[in-house]
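Below you'll find the structure I mean.
A single protein chain has been omitted from the complex, and every remaining protein chain is retained in its original position.
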Amino acid sequence: MSTRLKELVERLGGRLIGDETIEVIGIAPLSEAQSSHITFLSNPKFRAQASQTKAAALILSADDDKIVGAGYSGARIIAANPYAYFARAAQLFAQKRAVPLQPGIHPSASVDQTAQIAPDANIGPNAVVEADAVIGSRARIDAACFIGRSAKIGADTHLYPRVTIYEACEIGQRGIIHSGAVIGADGFGFANEAGVWIKIPQVGRVLIGDDVEIGANTSIDRGALNDTIIEEGVKLDNQIQIGHNCRIGAHTLMSGCVGVAGSAIIGKHCTFGGAAMILGQLSIADHVTVSSGTLVSRSITEPGMYTGFYPLAKNADWEKTAAIVRNLPTMREKIRELEKIIKSQNDDNK
Amino acid sequence: MSTRLKELVERLGGRLIGDETIEVIGIAPLSEAQSSHITFLSNPKFRAQASQTKAAALILSADDDKIVGAGYSGARIIAANPYAYFARAAQLFAQKRAVPLQPGIHPSASVDQTAQIAPDANIGPNAVVEADAVIGSRARIDAACFIGRSAKIGADTHLYPRVTIYEACEIGQRGIIHSGAVIGADGFGFANEAGVWIKIPQVGRVLIGDDVEIGANTSIDRGALNDTIIEEGVKLDNQIQIGHNCRIGAHTLMSGCVGVAGSAIIGKHCTFGGAAMILGQLSIADHVTVSSGTLVSRSITEPGMYTGFYPLAKNADWEKTAAIVRNLPTMREKIRELEKIIKSQNDDNK
Partner (left out) sequence: MSTRLKELVERLGGRLIGDETIEVIGIAPLSEAQSSHITFLSNPKFRAQASQTKAAALILSADDDKIVGAGYSGARIIAANPYAYFARAAQLFAQKRAVPLQPGIHPSASVDQTAQIAPDANIGPNAVVEADAVIGSRARIDAACFIGRSAKIGADTHLYPRVTIYEACEIGQRGIIHSGAVIGADGFGFANEAGVWIKIPQVGRVLIGDDVEIGANTSIDRGALNDTIIEEGVKLDNQIQIGHNCRIGAHTLMSGCVGVAGSAIIGKHCTFGGAAMILGQLSIADHVTVSSGTLVSRSITEPGMYTGFYPLAKNADWEKTAAIVRNLPTMREKIRELEKIIKSQNDDNK
């Protein structure tokens, strides 16, 4: 299942230098590519590798081409953003290799009579679709997924096996949700009465925009009274927890193990490193980057990069610094005393 | 499906001031409530909003009523704990809207002949109930749940879709367990022999008391030789991990992403912020609050609030402080030297 470079540039753009009839079967990294592959150069520090790659063709920027192009014998595709071009080319190869969607409902699935399933959607084995749910065109609901009452799944969205969508939640178009994800479980809301927790029913929904990807075993809670909202283009990695009534702005990206407490309002185009934790009831501006392992304990109003984790050390060294951290108030006091003594010495000397 | 205020106070208590025939359809926050809603004032800082709400009725404390009551034209319900009253009222509205439980076993479920299923319980599509399991009255076992051999589910407990209860584990009455939760997987126990890990079979159980709620994708491991115990009224959010042989005291609450290592003994009425981590083999007293993102590395013997996370900063500022933290022993040494010099100066001056 090979692809001509001609087809590639017709579909994805870019300027082709070389033989447009060359056929490639897939993409490989610079150092591993063989003569049946296309490869890409997106980081200038790999220029030397690029000129030595065995790949039949090379995707690169005009600037890199000035330096690398002449020394490379294969075909070149000049692209404004070679890494994005690589991603799109890889998508093309993956689509060609993909098993075509088989429309229809597996006989072992349990689908309520009132559910609306697009005729070209696929419902896998043992999936359950409850009353009044709506499944869009070409949507793919894999084995053992659960789609609750009145939930909506947009066109071209793919739910991998064992995804749960609770009642009334809505997923946009072209979404991807991985196995084990749970969308719309109850938010964590209780009133305390004499030491006992009284449950506050969670009657909001989760509304997820178009082009959102959600990783394996990630959980997004439904709102208490209002809705939890994930805007279009958001990408969530695995094992993430999003509390009730949060809003995650468009095109924001969160790495694995991130946690977001209830009612946090997060801007657009933000990125969160792995295991970053965001407290509730705060807001984060657009274009904020939070480092891995960082706890966001207050609102962030300006774009930029924010960090807060204890630096790694050999255990013995950490024991020393941690002991001093615990005693920092004492250390500060000593410095103040020294300042006083020196000041009084200086006064004496006047 | 509206409710008269008369019915509300008959069921939930409180003192009604105003027209008891007023009907409301649900609860909404102060600022969003319409004339078909009841609302509540539980935080004095929203008093101004309360006097302006469009809601037909207002739940509030006697103290707040003295200040707000006269200026508000709707009915008022005076409650000792308005937030708990709100929770109970919301439960009432939710019950009225809920789809009634349909007793019976879905034909696609796999239920062992020796399992005891209460006749008024519901077993959903593709659920599996193994030999000698016991499912209590009005329990609701949703689609694709797995109830292992000899496990017990108490009356009125609701397992959302795709919950796993391993062999011999027991869940109390009126529990709620959300999708993806795993109760009773093996604890993490190995003996090391010449660098290779030898598995220690985990033959204890998980015993969960009444009125416990467990969030989506939360895991609670079975004990090694004895049992892991979750006492009554405990509330666990999503993505929590509880190791083997832990005991969580009654009415303790843990937010999302908390981790508890094996054999930790945690008191009653504690609260843990998101992503707090508790090491194993330690104990925590009753009425302890642990902040989000805090690692509990030693036992806590006194009630109170405990914290330990690196403060958030702009990345550039963090780089500076983190570098100094690494060098704190040097800084302490410098201060000691300064103290010595000054002391010797002072001695010279005597």
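As written, the chain order gives the labels A and B, with residue 1 at the start of each chain.
By definition in this document, a residue touches a chain if its C-beta (ideal position, glycine included) is under 8 Å from a C-beta of that chain, and two chains touch if they have at least 3 such contacts.
In this text, all values refer to a predicted model and were calculated from it rather than measured experimentally.
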Full-complex contact with the absent chain, from A:V9, A:I67 or A:A87: A:A87
Chain not shown: contacting residue from B:A118, B:V134, B:V203 or B:I265: B:V203
Touching residue (missing chain; options B:R162, B:H178, B:K235 or B:H251): B:R162
Residues of chain B (touch criterion as defined above) contacting the omitted chain: 108, 110, 126, 128, 144, 146, 148-149, 162, 164, 166, 180, 182, 185-186, 188, 190-193, 195-201, 203, 217-219, 221, 225-226, 239, 241, 243, 257, 259, 261, 275, 277, 279, 289, 291, 294-298, 304-311, 313, 317, 320-321, 324-325, 331, 334-335, 338, 341-342, 345
Positions on chain A contacted by the hidden chain, ascending: 26-29, 32, 81, 83-84, 86-88, 90-91, 93-94, 99, 106, 108, 124-126, 142-144, 160-162, 176, 178-180, 213, 215-217, 233, 235, 237-239, 251, 253, 255-257, 269, 273-275, 292-293, 309-315, 318-319, 322-323, 325-326, 328-329, 331-332, 335, 338-339, 342, 345-346
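Keep this in mind: only the chains that are shown with their structure count from here on.
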Chain A-chain B separation of Cα centroids, rounded to whole Å: 26
